[in-house]
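Input: a single structure, listed below in structure tokens.
With one protein chain held back, the other chains of the complex are shown just where they sit.
Take a look at chain A:
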Amino acid sequence: LDELDRQTLCLCLTHTHTPFLTCFNSYLPVCVSGATGSGSSLIHVVRKDEDIYSPILRKLFNESHHIFVGLQTIREDLPSKNKKPQFVSISKSYRSVIRACMEELQQVAVSTQDAELATQYGNQVSILLAIELIWNLCEVLFIDAVPAGSLLLHLLDWVRLHKADVDEKAREVLQSESPVEHHGYWDVVVSYVLQGRLEEARQMLAKQAAQQYADKNMYKLMDNLLSKMPVYNPGSIHTLTEFDVKWRHWHEEVDRCLQDKSFASNVHLELICKILVGDEDTLLEHKELLSTWYHFLVTRLLFAHPTIKPTELHYYAQSCMAMFLDSRSAPETLDSILLAAFDFDIHQVIKDCSIALNNWWFVAHLTDLLDHCKLLQSHNLHFGSNLREFLLLEYASGLFNHHSLWQLAVDYFDHCPEFGRVYLELHIERVPLDTERKALKVLRICEQRQMPEQVRSICKIMAKRALRNNRLGSALSWSIRAKDAAFATLISERFLQDYCTRGTFSDLDLIDNLGPAMLLSDRLTFLVKYHEFHKLYGEKCFTEAAKLLLSLITAKIAPRSFWMTLLTDALPLLEQKEVSQTHPHLSLGLYDLTVICVFWSFQEEDIELTKVELLRLALARNLAKAIVKEGTVDA
């Protein structure tokens, strides 16, 4: 593929019907799947975005589309205090969708036999985990924007949600023969304490206490300390300052226990006491239990600064990360994103995520939600739209390349006020139309948004296809829908040609029932009226037929090639008595036209002279009768 230059690649792929590269954007990297060695003459299928083809991730796109549309319809005029809970609940819906996807991917990753597939699923699971982690933090810090006091509680929830292995270990320990002798017992207790789950820690310790008669008092003391730790209650009548005072008292008590060496004989209880007092070195000794620097951060805050304010977070975040990661040289992408979040630098978060992830889904939806919360300063990007719109447009364009998910993209474009419409107009014309049903759906989208150009072009495509397959009725219906007079003329010509060759009309159910649509094109009107003439003649309503024929001739909507046919049709009529006797002007009219025709026929060479002769004879006879009739005075 390296040998082909980009232009050639474009050309190759536009001739297939698969819409993989309908928008070849030379700025975005192209990822090749299934590439074989160079020198092969095969055309490779190039996929820009692997994720949208995964069946499980598709559910993510569909469900989040539903949530997105619901979000856009929240009324703007509600006061912001009513809207915040709605935004939080929408954020939670998005997250639950991510979780559901993650669980399903996890199940499939475990159960699949294919090792490569398992790794791929595993990668997707870890990406989704990271995404949910970031989103959750953004929800706590930006969308919910809780004040000091509650902030720590939310952060604790955040950490607990993402460290589920504690429960597994606890289960394992509790289900063993003798939990207190299980090698993981103390790890579980310490993990509970680190996560602030003191009730559960107390329950676990109670098991130990029941068996240790010697240290009974120590365990009682520890239990006492654990039970008395103040936890901030947002709904209570006590203010944050009061809570702070209470907490300091408790902290001093714990410190005193440590100074008094009350737990000196039991190394585990001493450890727990040190953690409770917030000793950093102790915490750092348990990196494996904490496993991440942000867990370390939250634990440290819990036991040292529970009344932390949102604005102070970033100092602690910086230092915690530095302390935790001193062995490694540079922080990973996820770490810097989280740090930017603690910094309340929303734009940095979005920017880093855009770079790190290969799909615009996350940044598009998160930015949209943040924009609704009025958290993004609207600085315009230098290509005219703001950040939210840019990301949504990118995401939706990616969706439009998908053979099935393009329908979702339409709604995203609808909610991009600046460029959405233009993007939609360009994309919608390129959706491949295999069946009429799909064409009707696309047309509905265009008509709802008043895009007459696109409607015309789609109808024309369908009309041409029908014409190619000799489905003239269908082609005519499509050109009427497109209001395409030129094409309707073309098809009417085909109908007339068919009549000339076969002698009968086809598709009468259509032609008879056109109604006002027949006025679209002259040729079409002529076709309908000409058939009507034949019907009248067949029903022996000669007078009506004659009148119609005359009007057809005089209105000059008949094509020249048809004049001879018309005049030939007029022949038998002229012989009819009632015509010549009651409608002399018909004869005169026909006479006029015949003169023209005869002059014309001297210039054309392929006119049957016998016909012309017959006509002239009939006309002359008729004219004679007419003149006589005209001249006769009624007595």
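By our rule, a contact is a pair of C-beta atoms (placed from the backbone, for glycine too) under 8 Å apart; a residue touches a chain by one contact, two chains touch by 3 or more; residues count from 1.
Simple rule for what comes next: contacts and distances are computed from a predicted model.
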Per UniProt, the name of the complex member that is left out, chosen from "Nucleoporin 43", "Ribosome biogenesis protein brx1", "Protein FMC1 homolog" or "Dynein regulatory complex subunit 3": "Nucleoporin 43"
Identified contact with the non-displayed chain, of A:Q211, A:N358 or A:S404: A:S404
Residue touching the undisplayed chain, where the options are A:S474, A:T489, A:T525 or A:N622: A:S474
Touch criterion as defined above, residue of A:R171, A:H347 or A:K438 at the omitted chain: A:K438
Hidden partner interface residues of chain A, rising order: 18, 55-56, 58-59, 62-63, 65-66, 69-70, 403-404, 407-408, 434-438, 440-441, 444, 448, 465, 468-474, 477, 480, 506-510, 513-517
